[in-house]
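Removed from the display is one protein chain of the complex; every other protein chain stays in position.
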Amino acid sequence: MSEKFSRRDFLKLAGVGAATSAILTGCGPASRYVKREPYMQMPEYNYNGQSTYYATTCRECAAGCGLIVRTVQGRAIKTEGNAGNPLNLGKTCARGQATLHGLYNPDRVQEPLKRSARGGDSTQAMDWDAAIQVVADALKNNKPEEIAFLMGMAPDHLFDLVSDLAKATGMNAPLRFGALGMFEARATLSKAAENLFGEASLPFFDVGGAQVVFSFGANFLETWLSPVSYTRGFAGLREAKTKMRGKFVQFESRMSQTGGKADEWIPLRPGTEALVALAIGKLASEIRGGAMPRAFENVDPIDAASKSGIKLETLEHLAGMFAGSNGALAIPGGPALGQSNGLAVAEAVLALNAISDNFGKPGGVYLSALAPNQSEYQRPASAQEMQEFVQKMADGKIKVLFVHGVNPLFELPTALGFGGASKSVSQIISFATFPDETAREADYVFPDHHGLESWGYQRVATGSAQPVLSGAQPVVSPYYNTRATADVLIAAAQLAGGSFASALPFKDEVEFLHGKVSALMGEVDGSISAPDLPTFMAYFQQHGGYWRNSDERVAPKAGDALNREISAEVAEFAGEGEFFFVPFVSPTLAEAGANKPWLQELPDPTTTVMWNTWVEMNPETAHELGIENDDVVRIVSEAGELEVPVYLYPAIRPDTIAIPFGQGHTAYGRYAENRGVNPADLLGQHFNEAGDLAFAGMKVKVEKTGAKKPLSRLESMMGVYGIGLGEEH
Amino acid sequence: MAYDKKHSEHAPSGQHGGHSEEYLREKHLMLDPLPRGQMNDMVMESMLAKPTWKFWVVASLLAAIVAYGLFYSWGRMIAEGLGIAGVNRPSYWGIFLVNTVFWIGISHAGTFISAILRVFRAEFRRPFTRAAELMTTFGLVQAGFSIFMHMGRVWLAYWLMPYPNQRMIWPNLHSPLTWDLLAITTYLLSSTMYLFLPLIPDVAMARDRSTGWRKTFYKTLALGFRGTEGEWTHLRNAMNIFAFAIIPVMFSVHTIVSWDFAAATRPGWSSTIFGPYFIVGALHSGMGAAIAVLAVIRATMKHMDYFIRGEHFDAIGKLMLIISMAWAYFFFNDYMVQWYGGDVWTKQLLHFHEAGPMGWMWFAMLICNIVIPWAILWNPKWRATPWLVATVGIIINVGMWFERYIIVPISLSINRMPFTWRLYQPGVEIPLGIGTLAFFILLYMIASKIIPLIPVWEVQEGQMAHELKKFGRETVVSVSELE
Amino acid sequence: MIKSIFDWLKQPLGLIAVGITVLTLFSVAAYGIYTTQQAPEQPIQFPHQTHVAFGIQCLYCHPGASKGPAAGLPSQAKCWACHNQIAKTETSALLAPLKEAVLSGTPIQWVPVAQVPDFVQFNHRAHIAAGKNCEDCHGDMSKVTIAQNPQVFNMGWCLNCHVESAGEDHEKLVKLSDCGTCHY
Partner (left out) sequence: MATLSDLKISEVKLGEEHTGKWGMVIDQDICTGCQACVAACAMENNLSFVGEEDSGYGRSMHWIRIERFWEGEYPEVKMTPNQPMMCQQCGSATCEPVCPAFATVHSQAEQLNLQVYNRCVGTRYCANNCPYQVRSFNWRDYERPEPLPNQLNPDVTVRRRGVMEKCTFCIQRIHKAQDKAKSEGREVVDGEFTTACAQACPANAITFGRVDDPESMVSQLAKRSHGVKHLEELGTLPNVTYFKGG
């Protein structure tokens, strides 16, 4: 042994010995495995080990909640609501909390990419100069009308930039779309406001000030318009500080998270919302006395009761409740609007408010305040407008498509044919931060920063009494080799020259922002004021935006809201099948949360399911069909089919099934990919009068497949449903 | 103390008055003496018999199971975490604790047979005290494995030992687990001592009859025992002290194990009767295991049919019957009081035991622990049939394992927070559990090859004390007081 | 087979072999322990004693100590603020890594010597506020070049001082010996 034992072996052995004794003694060498890098230049007001807080705007949805992000040594650690921002007053929803899992998501697009073939995995990295050249060429070498921008509902500053560019060059005006907007039926709401009040604006419902709230499908505690603000309103409704505890009634065919909080949950037959609203209006008017308003004249409550499946006594009791309160409020929303008669539903329910005469009063209906730098309400594209756009693409009228902040291949119903139409577009350039489905079908991906690394602003469309412009600033320096899309466009426009260059005569995104925000400097009533632009911008960033101090909600002019015919027709349903189909947005995932692992791990508020999609089915119906929990069933609609495990949901009509939207990605990172199904695959091309998709206007068939897929639930099936406990005593 | 031969009055054999001397000799080991030298040789032969190929096959199979089931699986669990086992919320304890209680239960038979029967001078105990004491020690080893396996960070297990340290922290004496650890350690040490003491004369015997490494081995173990009067006196004193002292230890150990459950604030667990209930349960499974082991020894080893006879199975069978009745009593008592208490969660739990998805196990437990023993063990003829009693013993063990399974993971499924109720599905616990069983058997197989399984001196001592006497036409057994 | 090995081991050569093996194992272990106790190699042989001799206070370079949990390393800009005015910086080989790091904008990779495990939440500020001096824990920096730890930061050492400083004050003792004061 001894002659073969070299010095090298000895050292090796000594190393093993050192490691072993290190493990055993648990001290000493730990320091050797750590390296510390000092700052090159310590940022101002920073100390090692101490947190720095930055105000910015949440980009998880378009509501525009203000955030305060805690950073330590250049890493973002925690998001909190910005207590100064009048919209969310220091609060956030779950998605706002989990935005950090987007920032530090392991699957972000890390650098500009050129894709070898659309839909393929093979990509080549590019540098940004080349990327900007590609964008510049795309702008320069195509006719302006052949260039289109498809954008998400956030951020607004980029939308403004592109709008300016489009206006100056004759490009197509940027089109904004988001699945949230589609499921909220924003177009229907604003159209109804236009029809009733003469102003196409987004109504705001002061839930907090009301005494009785009737909600027709509005899932305002989940994803609807501005959930944080509406949740605060709901707390105000319930808190018995200055008034009685407010009552809340929800009309819907499937109990949503919002419906779960209702004192009375009324499972009406889908499509009869308008009828029921008008019937309640008629009964309530009768109780109140006086002349019967024209809107309610032709409704027969008995007919309404039989068609909707609600007992007449219940209708009368509800009408009494509505009429008996001087703070009654009726809200239309959600699936009730996503039907062929959605506009009538919106009008009927809005008209109901005329009974309690609450327009422009506390606890009533307002039109949302416009943001400080906004002149009129700009709503995102409705599904019908998207369909027209897709048609344009398919016709080859679009040569270059820029996509930012939206994932149409996932968010648009498959039936609209975006995937097919995109083949007729010769160049698709995506600015996606994450490798989503659309980025996968794009020729180039030029990743934008994550929202927390970005400059910008977001106009608060609704939810706050005060006009709010939420400001965004980078809270950490970009983690990857990404670049702000605004910067890319500005640089590319300079390179493209001509009207492009003159449309965006800015050094960079920040200069553009300064230009936009500086208009507010002179205002008297603002939350911040400063004598010069740098100071003003510093305040703007420090406080997370700019808001006026006054309540600028508009009282709707509703003089003759009741003095018009409102259709009481029951909605038409497309397709053949025994089940009404209700797709709803997952309250925790929404349209873009599926790639954040902690959002996946959050139990759904109603079913407590994690990490998957399910279909909700009434236990009685399922029993008749021989279906049990976790059985995989095939749902067939006229537009498509999908297979999904069953959740026996006790609070859904026997003739209705519901599937959450948010999963079913085929790209979008390791946590989202190949998980669950996308109910948008089932939706056909049917629209309501306002152009919104009639997403809740389908009938579907359910077939057993024989397979089983256990759903991950937080709840206990034994403890909550008594399943598996043994038969009753 | 020298032998003090006093003639007792008609000792336990009065009822056999009608039988012939031959019959009595054939039936009773104590009345069937063989020359000392021959008996010693028989024991040595049974131990030294060259292992058959079957022995090697079984041993290597067991070794493979131990290597995979116990050591590899445990290593994997240490490296990856308890996630590969089936434990979850709310069943934080699973089969690990079932096995711990089970093996501690098994270990009770040894002490019971050897110490209690020794103290009460039950003569039939003589040939199999060693076999039973080995069960105690080997069973405790498996219990130790099971409890350490269940720890999330087993490499820090030494923190549970009271030792002075710079952190100024001692183990928490409020915790039943601390008592548990102390009790089991005490039991392991004392039962090992108690195994060793009666072994000394036998290894001394073996030392005188062996060569090679065995000679060295036995020489070391025998501690120079030569069999002088003085040595015997000391040995007897020591054994006496241990026999008396270990009985309370044995009772306390399983009582303390039961306190792991009884001291907790859980429905179904916090039951005041758990202490004696667990002890009886331990004896139940222990006796069952002991009789199964005896049957195997008798069937597989040379000359064992001389030492272990129907009378032994008969005697243990009677004990088993009694213990089964006692167990049934305690079970009923526990159930009754819990049910009568009327606590809503406890009632839910009792219902879950019977009617839940694992309800079959509850009924199987009752059948294995009560119905089958009662149905079979009442019959003296069946009781004396080794394979039958051994089968009953194994069935009782299955039943007792079920009982512990019902107490640990199934009872844990139901708590005061219905939102968290959940069933338990074992994962890597199964190879680990089988590994401990295999290790137990393997240890026994190895022991049978290196330790005299029959305490020869004890048998000889008994045979010396027994005598057949004739009073007229009556043949009676007389037993002399030994000490 | 085994027996022949034993027999071989029993003869003098065998005994020597056993002795050598034992000695080797022992020295390997000793060397292993020795290596764990050595100061790690630093990118710059930073002479603390020189800086202290110039009268620079600890808090000048490690200001975090009086403000929060971490004392921190000085930023390279801070080093350079003085060093670019010192002629020796240009010539000294010892300072070459600093010059290179600052001019090229690459951070120096220091190896921390004073560390507590990650499950200990240590706060410098509270200790400074309680009147502890830097040298109480870190030793006299005027005597060392690279910082060394005069003591192992283990729990007994921490607790000892905590208990002592509480003295007879029961409330303070409760606070200073509470597990949750350092571990969460």
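Couple of notes before you dig in:
Chains: A, B and C, in written order; residue numbering restarts at 1 for each.
Here, a contact is a pair of C-beta atoms (placed from the backbone, for glycine too) under 8 Å apart; a residue touches a chain by one contact, two chains touch by 3 or more.
These figures come from a predicted structure and were not determined experimentally.
Although one chain is omitted from the display, it touches the following shown chains in the full assembly: A, B, C. Touching the chain that is not shown, out of A:174, A:267 or A:447: A:267 (per the contact rule at the top). Among the residues A:84, A:360, A:417 or A:605, only A:605 touches the chain that is left out of the figure.
Shown as candidates are B:20, B:38, B:175 or B:379; the residue that touches the absent chain is B:175.
Touch with the chain omitted from the figure is made, among B:51, B:152, B:227 or B:380, by B:152. Contact with the chain that does not appear here is found for just one residue of C:30, C:82, C:152 or C:174, C:174. For chain C, the residues in touch with the chain missing from this view are 117-119, 121, 123, 125-126, 129, 163-164, 166-168, 170, 173-175, 177-181, 183-184.
In the full complex, the hidden chain is touched by chain A at residues 49, 72, 75-81, 88, 90-98, 100-101, 103-106, 221-222, 227-228, 231-232, 234-235, 238-239, 245, 255, 257-258, 260-261, 263, 265, 267, 479, 587-588, 597-603, 605-606, 608, 610-612, 618, 620, 650-654, 670, 675, 710-715, 720-721. Interface residues of chain B facing the missing partner chain: 80-84, 87-93, 150-154, 156-157, 159-160, 168-172, 174-178, 181, 260, 263-266, 412, 415-420, 422, 425.
Keep in mind that, in the parts below, only the chains that are shown with their structure count from here on.
Mean C-alpha positions place chain B and chain C at a centre distance of 55 Å. The distance from the centre of chain A to the centre of chain C, with each centre set as the mean of the Cα atoms, comes to 51 Å. Within chain B, not a single residue touches two or more of the remaining chains. In chain C, the residues touching two or more other chains are 154. Residues of chain A that touch chain B in their complex: 714-716, 718-720, 724-727, 729. Residue ranges of chain C in contact with chain B, taken from their complex: 154-157, 159-160.
Per the touch definition, chain B reaches chain A in the complex via residues 348, 351-352, 354-357, 359, 413-414, 417-423.
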